[in-house]
Each structure stands twice: as structure tokens, then as C-alpha cells.
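If you scroll down you'll find the structure; I have some questions about it.
With one protein chain withheld, the remaining protein chains of the complex are depicted in position.
Entry: chain A
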Amino acid sequence: MKLLSTKATCNSHGQDSSYFLGWQEYEKNPYDEVMNPEGIIQMGLAENQLSFDLIESWLDKNPDVPGFKSNGKSIFRELALFQDYHGLPSFKKELVDFMAEIRGNKVTFDPNHIVLTAGSTPANETLMFCLAEKGEAFLLPTPYYPGFDRDLKWRTGVEIVPIQCTSSNNFQITEPALQQAYQDAKKRNLRVKGVLVTNPSNPLGTTMSRSELNLLIDFIKDKNMHLISDEIYSGTVYSSPGFVSVMEILKERNDLKDCDVPVGDRVHVVYSLSKDLGLPGFRVGAIYSENEVVVGAATKMSSFGLVSSQTQYLLSAMLGDKKFTKNYISENQKRLKRRQRMLVSGLQKAGISCLKTNNAGLFCWVDMSHLLHSNTFEAEMDLWKKILYEVRLNISPGASCHCTEPGWFRMCFANMSEDTLNLAMKRLKAFVAAESNDNACSKRTSRRKSLSNWVFRLSSRDHREQEER
């Protein structure tokens, strides 16, 4: 066989985990209101489909823009030729303004410090390439987005060491947990280059508290390392305590310059329009950093994943329409809040609770530990499969997010209609009711369901990966 690289033949892309079974099964039997009402409802996909009408209406009012016209003149040629990795200046300006608007204008961003990338997937990978060597490590609080295992580690050779968070304090990051992670890395002979957090968190659906952020800043200051804050969900915060960006904390503190490398030079923000605007297909991501060396290197690296100039132009016009952005941001948040309430109350009716602090994101972090037959990840997997095959809901098991406690699941609510969400809740309620009946019976009949048929029904065809953010 012709030799391929180690990267090509290893499994760090993470796509062969049984986790992708859920996506596969959904593909085989996808729910459709009319055509397949018994099918599997996709609740594992963190997409925002609630506010497309706002964008469509903007497009209707501005047909010139996607038609490559500016002030009545065609700018097709200029756009077609524009491949400067510094990015379209007008787009960068509108993007940083949008980012500031999302943060209530409590912080501003310099367009010269932003690097555009084809989505946040390459943004995160690029930062790894810039900040760490192969074999070095970043600390990540668990539970975390499964895609990080691929995005941060695959081609870079960088390791992830988990900061274990638990339900005892709603999975917040604590100082002991940080220190423990640092020690764990040391034991593994791994040099830690920084911490990477997602704020608001995926899969928790919560904003990070001021004290957590300050804790992180203290930690990286003390340990002389970097902090990456992936703020991809910053526009999806719909209830209190509201979103505090790490950039705000940096602004507030005055003790950050008294070290060899100012802390401000070691904090880097990642953003994307995939979640807030619901445009994952358009591949629009960004890295923001005050560190000019990082910006310089990342800019050059962005050659490997530039944003299409066609898309940059469309979005520069859309985001430049301040009436649109103001309305979009607030309306989108309202709709997300409403939808989340629907999911939470539906779950409540099934006797299921979710993280109390859930105030952001496109999903709830749901506690089904009381439904496990034992407090193990095996039991979690069994429950997940039941939910997939019997309830016909594809949800994300906590194990795939490296959660330390079994029984937690991420359920998305913004990628379907209200009716579909209601149906999902109905099915779940029925399942839970039946389960408790079963449990009552099983003491007498000790019926054991074998799940091995489902487990090993692996397709031989390459299956479509799902961006499960």
C-alpha cells in the first residue's frame, strides 16, 4: 500500500467514535413532518434556524448586494480578484463593530487586529499552530465541544488536558480544578501553553461568570501562558446574568501590565457567524488578538482558509446596516429565549431537569442521570441508544464531550420548528413514563434488552460527518 502520513492513518480526527452513529442513524431515518413523522428528530445539531426570515427580508430589500453591485456599479471584477489575506477592509470594520455591538459596546475591537478565517474551525487550529509546538498542551474545561479533539490536536500534534468541572457547582471552573489540570499535564510531561475556554459554553449553554474569568486571567498571568476565548455563541445570550467577554475583564483590571509579556498580549478571542447569524455554510470566522506577532503569523496562515470575497462583501453590507443588526441581535435573542423555555418546560413535564444556569447557546445541558440503570458511562451509552432508537431523538451524550459525570446530554432546540420540538418532548415524556413502568416490572421479570444489534450495525460506506457544535 502506498504510504500515507501518520496524520492520515491515525484516528485523531475522531470520526470513528460511536458518537457519529447518531448522525448516521438520523440520515437513514430523518424525521419529516409530512413524509416521515416517525423518523428520528435531530437534536444533536447546534444550528440556529430561528431568525432566517430577518436575513431573507434584508436580502429582499438589498438585491444589489448579492448581485455584486455597489452604488449601482458592478464590483464583480474587484471582488473576484480580491484574495488579500488582510481581508476586505469594509468587512473587517463591520465585523468588529458587530462584535462590539454584541458586547453592548462595552469593548471595542481594532479591525487591524482581526484575522479572517474560513470558519472558527480553522481559527482555533491556527491559534494552536501559532501558540504551541507539537507535544505541548492546552487546558480545556470539561465538558467541551467534541470537535476540539480534532480541531486542536489532529494536524498540530498539540494535546488537550481536561480541567474537570462538576455538577456540584453547575460545572463552573474552580481554582483547584485548574491547578489539578496543570499538575496532570506535568505528570504527563506536557508543557502547558495555555487555556482554551468557550464562552458562552458549549455544551453547557451558560455564560462564564466574572469570577471565573478573573480566575482564568489570574491563572494565565501567574503561569505565564495564553488564554483563548472562543466566543462563537456570544450573540446567543438571552437571559441574565448576560454576557461578559474576557475583553471586558482585561479592560477593567489594572494589574495586567506588570509582567514581562502583558496579559493583554496573551489573550486571543475566536469568533464566527455560524451560530449567531445561522450561516455555517458561509465559512466566516475570525481571530482577534492584541498580540501583533500572533496577528501577523495568523494572517499569513489564513492563506490556507480565506473567506470567499463574495461572502465578505455580502456580509459587509449586511452588518453595515446598523438598523438590521440592532433588530437582529435583540429579536434573535428573544426567539432563542422563548424556544429554550419551551424545551425546559417540556423536559420538566417528563420529570427531567437541565442546568439551572442555562442562559445562552442553542441547546440545553440536560440531566438524565436519574434514568441511568447505573451511575456509569456504559449506562449513559445504553440510555443514549434507547433515546436514539426508541424515542427517535438524536441527542449528544456527555461522554462525547468528556464530561466527568455520566447522565448528562446536550439537546439542541434552535434547529427545528416549534411543532417538531413539541413532538420531541411528547415522545420523551412517553418514554420516561414507560421506563418507570418498566422499572417497576423489571424487578419481577428481570428483562434485559440486548443492544448489540444496534451497536454493531456499522455502515461500510463513508458517512457524513456532522459539525455537532
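List of remarks:
Keep in mind that, in the parts below, a contact is a pair of C-beta atoms (placed from the backbone, for glycine too) under 8 Å apart; a residue touches a chain by one contact, two chains touch by 3 or more; residues count from 1.
Here, contacts and distances are computed from a predicted model.
The subunit not displayed here is recorded in UniProt as "1-aminocyclopropane-1-carboxylate synthase", chosen from "Sorting nexin-1", "AP complex subunit sigma", "1-aminocyclopropane-1-carboxylate synthase" or "AP-2 complex subunit alpha". Considering the whole complex, the residue from A:I55, A:V107 or A:M342 that touches the absent chain is A:I55. Only one of the listed residues, A:G44, A:G119 or A:G235, touches the absent chain: A:G119.
Of the options A:R266, A:K385, A:H402 or A:R427, the residue whose C-beta touches the omitted chain is A:R266.
Of the options A:L279, A:A317 or A:I387, the residue whose C-beta touches the omitted chain is A:L279. Chain A residues in contact with the hidden partner, per the touch definition given at the top, are 2-8, 13, 15, 47, 49, 52, 55-56, 59-60, 63, 66-68, 74, 76-77, 79-83, 118-119, 121-122, 125, 129-134, 150-151, 154-155, 193, 224-226, 260-261, 265-266, 274, 278-284, 293-294, 296-297, 300-301, 303-311, 314, 462, 464-465, 467.
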